[in-house]
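Every protein chain of the complex appears in place save one, which is left out.
Chain IDs A, B and C follow the sequence of writing; residue 1 opens each chain.
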Amino acid sequence: MENLINKIQSKFPEATIETEGVQFPVINVSPADYYPLMEAVREAGFDYLFSMTGMDWGKELGVTNHLENTKTREMIVVKVKLEDRENPELETLENIWKTAHLHEREIYDLFGINFKGHSVMKRLLLPDDWEGYPMRKDWMDETKMIIR
Amino acid sequence: MILTNTTNYFAQLIDYLFEQMGLGGQILGYVIVAAIYLTFFAVAGLLLVYVERRVAAFFQLRLGPNRVGPWGLLQTIADALKLLAKEITGTERKDKLLYHAAYFLVIPAALIGLSVIPFSNGVQAYDLNIGVFFISAVSSVGVLGILFGGWGSNNKYSLIGGMRSGLQMISYELSAGLAILTIILMAGSLQMSEIINQQKDLWFIVKGHIPALIAFVIFVIAGTAESNRTPFDLPEGEAELGAGFHSEYSGMGFAYFFLAEFINMFIISAVAVTLFFGGWLAPFGITDSLPWQPLWGAVWFFVKVSGMIFLLMWFRWTFPRLRIDQLLTLEWKYLLPVGLLNIVLMAILVYYNIIL
Amino acid sequence: MDTVTLNTGDLKSQEYFLNMGPQHPATHGVLRLILTMDGEVVKNIEPDLGFIHRSIEKQCEYEGYKQIIHLTDRMDYLSAHINNEAVALAIEQALEIEVPERVKVIRTIMGELTRIASHLLWWGVMGMDVGALTTFMYAFRDREMINDIMEETCGARLTMSYSTPGGVMFDLHPNFVKRVKEFIPHLRSVIPKYDELLTGNVIFQKRMKGIGILSYEDAISHGASGPVARGSGVSCDRRKIAPYSALDKVDFKEIIYTEGDNLARYNVRMKEMLESLNIIEQLIDNIPDDGIQAKTKALIKLPKGEFLQRVETARGDLGVYIVSDGKKNPYRVKFRSPGFSNLNALIEMGKGHLIADVVAIMSTLDFVVPDIDR
Partner (left out) sequence: MSYIGNILGGIKTLLTGMKVTGGYFFPSVIGRKYTITRQYPDEPAIVADRFKGEVVMWHNENNEHRCTGCQACEIACPNGSIEIIWDRVLNEETGKKVKVIDQHIYHLGMCTMCNLCIQACPTNAIMWSTNFHNSTYDRSQLTKVLNKPGSKLMAGVEE
């Protein structure tokens, strides 16, 4: 784990790493470094992409990836934040983890983050003609949502 | 006159009416015989559906239909009424001719097959001298109905179901035919009544010992396949294809297929009983000295057929379904070679007269 | 069957689409698969989800922490209790509550009963999918006993809502121990019959062996978990890796098969039922008696932060990821459902197989569609 953190620090100087006060070490990375960093993390033995979570941080959108090393059972979190709410774009992880296929489609569907290079970038859960991205914090449906 | 067998009760009836009323009487006789068979077809079909449900229920720790009538006996009649009253729905873009022709092929095929089966001594619509082959020929016509239904429905599931059925029936016809041939080697005749007469002293399954037993197993497997029942219900394959070839049929259209399937099962069992278990003959002749011989014959026939049908039902509610390529492997790599060898074995046994 | 090659000669052949679902007996719910077919051979699978999508994650953002739990029942309804437990554990972890020992034991027993019930239902449906219709009723008879036990203690048969943050909803029913003790020998006696009826059957073996192979690497890459991954030789049982509740006190084996085919996944589940019985047997005799609820506030507020709790449901690795901003509602809740990732594996496993095999593979993956759609 130490090794990995040092390696990442040297290879991606812009990435910040939190280890204090969090459940698992968190790597914050910029969208530009996202794909190479994930590749590096994969090479370091974190071969199990546990989950990809779309996030709406209010100002920015983001993706939180939970990764696990199937040998040592360590976990690491990689967070990426996207400033552009209109056309958020990230590179797809499909080539590294096959599981990213459906996870990315779900995030595209619910948060509107476009994954470049994804094989089928279509709506997954919602109908194809749905407008808006319902998991974003500013999404509102006056008739169907009851908020107390 | 075509029907000249003096012991045939149906032929006697027609002859009597011909003598009384001339040609009109003869036609009336045919109509009466046809009506008897149609009634039998409907009643046996409904009863078999009931029995199947009841047997399935007991296999599955349930009770089955038990509300309509005594022991739920009228349940299937109620179901038939419901199906009659149902709105006929189907696809819009079906091939009308083939879609509707389908059940007109399936039902007569089953019905004609019934006509040569000896229910008892002399209770047989038509004692054809090629009876056994006639049945296997006619039952192949039913396949056409299923193919038509599968194609005409314009539904991909139906199409797959229909194609599977064609594949399956044509393959298994061979094995069934070979199994029948094995017995015919012993009987020396294709006529149903003659085959039964040959078994007066000993049933063929005992007489032909090993090859007859193998032939019986092959015939049961092939027969199950021909009547589209689990483990060979691939044309329907409800887990894969929904309802297969009859998914687009509703109301009575569906019921016809359903009835025909059960009658086919009856025919398969009846043929098996005729070939291997001496048809309407009483075991060891225990009822031979009693009066009302034809009735006793019918009783024994139906007892034996019920046993066979129960065996088929037992298969259905126990085994998983085969896959289509395994189905063909079973036929062409196992049943067919074994069947062919079996014929040779039987021929040798018959030639050297080693049969019991 | 490995590959199917069709010699079409001069005849023209064409690939066609087949819609499997949303109403189809084999999809166990409202999953739609768009199959590209060549004859009966499946060339490509594209899942179309969302027919039962209720956006539980969004709903959670408007609910209090106690109120989230009843929503998780409706995800993987066959392992409802384990879902409840996952959320309760995540909240307890965030609040740093130590729950009473009794609660831990109760949760573990209930979780294992749920797992058995889920696997029993799977076994019945598995038989149905390959055409053996009788298995369904046999499995339901035995599952009914678990449901009755659940009903007696939790007041519901399927969606129990039994765990709460810091405890469980009700104390055990006085009959509970007795009935569980009746159930254990019963299941032990019927599972050999199950094996005779289905597992040993030559048709079933032929249908299962070598079909739908998921390699070790693919299982990890696809994010497969639970019996699916364990059938491919991946050790991934959260109960072993990070024991939660009372699982650290019990001794049990992690069932791993390395073949990666349908039969391996089938065997994993069959053996897991027996292991679950072992776990229950070890705990049922001495359930500690120190209360069923830790002290919690009436209105639970989680500290600011992110909390991930992973538990092993009957289908695999369920992750509950809660992002809290210190308010009474979570900022974001993510349920990483096992079925979702396992479905991903189907896309590759099904290719090149016959349609009947795809049905069998789907059955061994054991989908619960609401769990995939959430």
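Heads up, the rule we're going with is that a contact is a pair of C-beta atoms (placed from the backbone, for glycine too) under 8 Å apart; a residue touches a chain by one contact, two chains touch by 3 or more.
Predicted model only: the values in this text are computed from it and were never measured.
Q: Kindly state which of the options C:35, C:116, C:198 or C:346 is in contact with the chain not pictured.
A: Looking across C:35, C:116, C:198 or C:346, the contact with the absent chain belongs to C:198.
Q: In the whole complex, not just what's shown, which of C:101, C:151, C:254 or C:281 touches the removed chain?
A: Missing-chain contact among the listed residues: C:151.
Q: I'm checking contacts with the chain that's been left out. Which of B:16, B:104 or B:334 qualifies?
A: B:334
Q: Using the definition of touch stated at the top, determine which of C:93, C:159 or C:282 touches the missing chain.
A: Per the contact definition at the top, the residue touching the missing chain is C:159.
Q: Using the touch rule from the top, list residues of chain B that touch the missing partner.
A: For chain B, the residues touching the absent chain are 55, 58-59, 61-63, 217, 314-315, 317-319, 334, 338.
Q: Using the document's contact rule, name the residues of chain C that touch the chain not shown here.
A: 63-64, 66-71, 73-74, 134, 138, 141, 144, 148, 151-156, 159, 161, 164, 169-170, 173, 193, 196-198, 200-203, 205, 298
The working rule: only the chains that are shown with their structure count from here on.
Q: Could you classify the connectivity of these chains, where an edge means two chains touch, as line, ring, star, complete or other?
A: line
Q: Which chain is the middle one, judged by CA centres?
A: Answer by centroid distance: C.
Q: How many angstrom between the C-alpha centroids of chain C and chain A?
A: That pair's centroid distance is 25 Å.
Q: Provide the C-alpha centroid distance between chain B and chain C, rounded to the nearest whole angstrom.
A: The separation of the two C-alpha centroids amounts to 45 Å.
Q: At least two other chains touched by the same residue of chain A: list those residues.
A: As it turns out, chain A has no residue touching two or more other chains.
Q: Could you list which residues of chain C touch at least two other chains?
A: Residues: none.
Q: For the complex, give me every residue of chain C touching chain A.
A: Counting only chain C, the residues touching chain A are 46-50, 53, 55, 57-58, 62, 218, 220-223, 234-236, 241-242, 305-308, 310, 317, 319, 321, 323, 332, 334, 336, 340-341, 343-344, 347-348, 373.
Q: Where on chain A does chain C make contact in their complex?
A: Going by the criterion above, the answer is residues 21-24, 47-51, 53, 55-56, 64, 66, 70, 73, 75, 77, 97-99, 101-103, 106, 120, 123-127, 134-135, 145, 147-148.
Q: Touching residues of chain C toward chain B in the complex: what are they?
A: Chain C residues touching chain B: 1, 4, 16, 18, 24-26, 37, 40, 127-134, 136-138, 141, 197-198, 201, 203-204, 206-207, 354-357, 359.
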